[in-house]
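The other protein chains are all here in position, but one chain of the complex has been omitted.
This part shows subunit A:
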Amino acid sequence: MSAVQPIDLPVDPETRSQLRGGEREIEREETAVKRTKRRLTSRGATIAALIIAILWTIPTFGLFISSFRDRNDIQTTGWWTIFSNWGFTLDNYADVLQAGNSQVTIASSFINSIAITIPATLIPLVIASLAAYAFAWIDFKGKDWLFIGVFALQIVPIQMALVPLLSLFSRGVSVGDDWIFSGVPSGGTFSQVWIAHTIFALPLAIFLLHNFVSEIPREVIEAARVDGAGHGQIFFRIILPLTMPALASFAIFQFLWVWNDLLVALIFADGSVAPITKLLAEITGSRGQDWYLLTAGAFLAIVVPLIVFFALQRFFVRGLLAGSTKG
């Protein structure tokens, strides 16, 4: 019998499992956090933060409450009186879905928004990642200049490009009697909006995705090349999976941007293909005092981006940070 018989210490199950796993409770980190917290947070700062948070949330909250209130209640009393005159209804939503202009209702413009946004998110993403790969991993003469040129295109405000692009779409280009480009069908199709959003997204998308694609270790690409993979396979099998987080965050960004856009929609999506933002802006102009329509309509328009935001906000934040602090 050996002298150093291990003793069964009376420990609680949590510690035992920790011991078995060889883990140590992370005390150090926690105390450090506590220490800095004590040092940095003062009561005044917390109160100021609370006030800002409340000020920032109340307008949206008020709209949300109002959109469920009875039509007459909205027009005569403030939403903060909801506790004294209780009552919720879905009538506003039923009404606003039928509202609209002669060509399209809010309900179908909501569908239009979806039909505009999904292709206008996917197409530029793919085209931009192709270009980003070429800029990062294919050597060619004048690469740097071309890349700077693409980056510099961010200077161009889209207002500069709207009108000529519209006339290009509608007229096409011809030399003599032959059409070089016969134009894009106008009126009643989404193609103009898709193409316009794709083009306007490209400079920023190429720039951001290039940052991610070029950060992939050279060894990975070279190993694949030694194994006989061409550029096509490298792009499909290595670049796409490895940059998926970056692609996802840019996709969310682009999705929100396209969904929320008004200017491009006003120029390119006329008539029956108008997205919900355009219809809402119209209703605001023509029926600006009908708050039962406006509150419900506005909430319909922001519900999709809000869902995307809350579900994927981690990616969204990452995308923002990539666009701003990353060089």
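A few points about this structure:
The working rule: a residue touches a chain if its C-beta (ideal position, glycine included) is under 8 Å from a C-beta of that chain, and two chains touch if they have at least 3 such contacts; residues count from 1.
Note that in this section contacts and distances are computed from a predicted model.
Not shown: a single chain whose UniProt protein name, out of "RsbT antagonist protein RsbS", "Dihydroorotase", "(2Fe-2S)-binding protein" or "Sugar ABC transporter permease", is "Sugar ABC transporter permease". When the full complex is taken into account, the listed residue touching the unshown chain is A:Leu321, out of A:Ala94, A:Val220, A:Met244 or A:Leu321.
Contacts to the hidden chain, counted on subunit A, fall at residues 33, 36-37, 39-42, 45-46, 48-49, 52-53, 56-60, 62-63, 66, 74-80, 108, 111-112, 114-115, 118-119, 122-123, 126-128, 130-131, 133-135, 138, 140, 146, 150-165, 168, 175, 178-185, 188-191, 194-196, 198-200, 202-203, 206, 230-233, 235-236, 256, 259-263, 266-267, 273, 277, 280-281, 284-285, 288, 291, 294-295, 297-299, 301-302, 305-306, 308-310, 313, 316-317, 320-321, 323-325, 327.
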